[in-house]
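Every protein chain of the complex appears in place save one, which is left out.
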Amino acid sequence: MLSRIAESMFWIGRYVERAEDTARILEVQTTLLLEDASGDEESTCRNLLSIMGVGAPEDQVVDTALMLELLAYDATSPASVAAVLGAARESARRARETLSAAMWEALNTTWRGVSSGQFRQRRGATAYHWVCDRAALVNGTADATMTRDEGWQFLVLGRTIERADMTSRLVATAALAAGQGAPWTSTLRACGGYEAFLRTYRGLESERGAAEFLLLDRLFPRSVVFSLNRAEQCLANLESTGQRAGFQNEAQRLLGRTRAELEYRSLSDVVADLPAEMERLQRTCALATEAITRRYFAGAEARDWTGVRI
Amino acid sequence: MQLRIVHTTGFEYDGKATASYNQARMTPQTTPEQIVVHTRLEVTPPPWTFEYRDYFGNEVTAFEVLDPHEQMTVTATSTVHTQRRRAPSPTLAWDDLRTPEVADRWTEYLAMNDLVAPPADLHERLAAIRRDAGRPGEAARAVCELVNAEVEYQSGATEVTSTAADAWQQRGGVCQDMAHLVIGGLRSLGIPTRYVSGYLHPQADPLVGETTPGESHAWVEWWDDGWHGFDPTNDLEPGERWVVVATGRDYLDVKPLSGIFSGAGTSSMFVRVDVTLLA
């Protein structure tokens, strides 16, 4: 498969997942703000922005409206759902001949929902649900129509790395909001994992349990460990060298080590400083992305040529 | 005469070039008056090469260097045996130039472009030559004489991209400019004319076995029921010291080395030609 196309597939996976997870995080946070009138709107919004890696304007009051602009509606803000869906569609346009027609249409129609202004008109939960529905449609269409070739592996690789990264941010937001409403419950709900969590922990709700579930559960598809496992599997499928010892692939090594550390360290250590732990995880995802780019996508950029003659 | 020519040229890059694709026209032609006994083209770093004959019948070596390199050197070594007959006297009449056998057959060598187009004041001189010449061949000779008399040979006076008009303006230039001036002048009179690139042994009476620094050279050929060569720079008919490498409409068709590279910022080029009379 062409390196350039592989790169597009990888980023389609990441962007669609990012749009969905951003919507899920926004749903938790806006619900918390609504439920707990005593909370400090400004600091909640600033915290959220910094967890999402967005520098908040210093000289301006950061309220919910501004936060939503930056993370949802403003297509010029790179972290916004609108921008991310645009980027997903643009990546798809570049890989269009590789995508199934249905998959392309799902992405294109989604983007048209943004570019036509419909997305902005939706507010609150309906907007977030719309994003999740569209992501489900894209993922479902991909699942139902794409052959399980390299393109698929890169798509899932992108999706799972992004999911590990975003779940870690979701966990970080919950940790920061501790003591304010019931952040873990809404976080679990936003992941669609609340019922699964209750069944797994037999109704014993605890922060520690929720963190464990979101980070380490091997069966819950949005957990960090589950996502890292899938990403490792994709990389193994892509390599398939039959190598019997060690890992040639830098990305595989990075992701595997981080997953193992998470799984084998005591939960108390991990939970002790959740925000710092989560940042470490996010850095790993970034490093793995760089390694994947070097390994598979290198040389996809255009070269400059200079003419000479004697 | 048997001559050995060693033509070394290349680029020095500012930094490392990661890839480079080139075309060299440095292999002399074999013609009835010139037999190539031996020829070799060497490139460092060693490239992949491919040879073909271009539209104008010139021997081209295409090569690619895909390892990072700071310098690329091309060395063409040729041994050529020359034996020139004296050119026949002018045969075609002015009216013959208008027939399709000349005007349409050689239409490409009649086309004007900015590189060769004569400036306005040269046009007047050309018109006078046209009036006085009985045959096109005589006019051609007169135009060469005019260019040789008016334009002084000055190394470095012009750039490789200079036009005939530039050289005429400053009454100075190199062999390339003189050839372009004659080409433009003759074409404006309806005489098909082409550009010749090659080598010249610089000494009128060379010693056998002595290696002399020479230069790439350029002269012209016009159609007079056959191609008729003349060297306006030296105001001479090419003799056995002249070696033809390539012909074309103008310099751009016969560039000894052209190509493109990627990675490095800029490049500078170098050229060296050594000529030895072997026998």
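Letters A and B name the chains as they come in the text, with residue numbers starting at 1 for each one.
Everything below uses one rule, namely that a residue touches a chain if its C-beta (ideal position, glycine included) is under 8 Å from a C-beta of that chain, and two chains touch if they have at least 3 such contacts.
By definition in this document, contacts and distances are computed from a predicted model.
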Undepicted complex member, UniProt protein name, chosen from "Circularly permuted type 2 ATP-grasp protein", "Multicomponent Na+:H+ antiporter subunit G", "ABC transporter substrate-binding protein" or "Probable tRNA sulfurtransferase": "Circularly permuted type 2 ATP-grasp protein"
Contact with the hidden chain (one of A:Ile5, A:Val81 or A:Val114): A:Ile5
Options B:Thr107, B:Gln203 or B:Ser268, residue touching the unrepresented chain: B:Thr107
Interface residues of chain A (partner: the chain not displayed): 1-6, 90, 93-94, 96-98, 101, 104-105, 108-109, 112, 150, 154, 238, 296-297, 299-307
Positions on chain B contacted by the hidden chain, ascending: 19, 21-23, 48, 50, 52-56, 62, 64, 66, 100, 104-105, 107-108, 111, 259-260
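In this section, only the chains that are shown with their structure count from here on.
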Whole-Å gap separating chain A and chain B, where each centre is the average of the chain's CA atoms: 65
Chain A contact footprint on chain B (complex, rising order): 9, 11, 19, 160, 255-262, 264, 266-267, 269, 271
Parts of chain A lying in touch with chain B, wherever the complex brings them together: 303-310
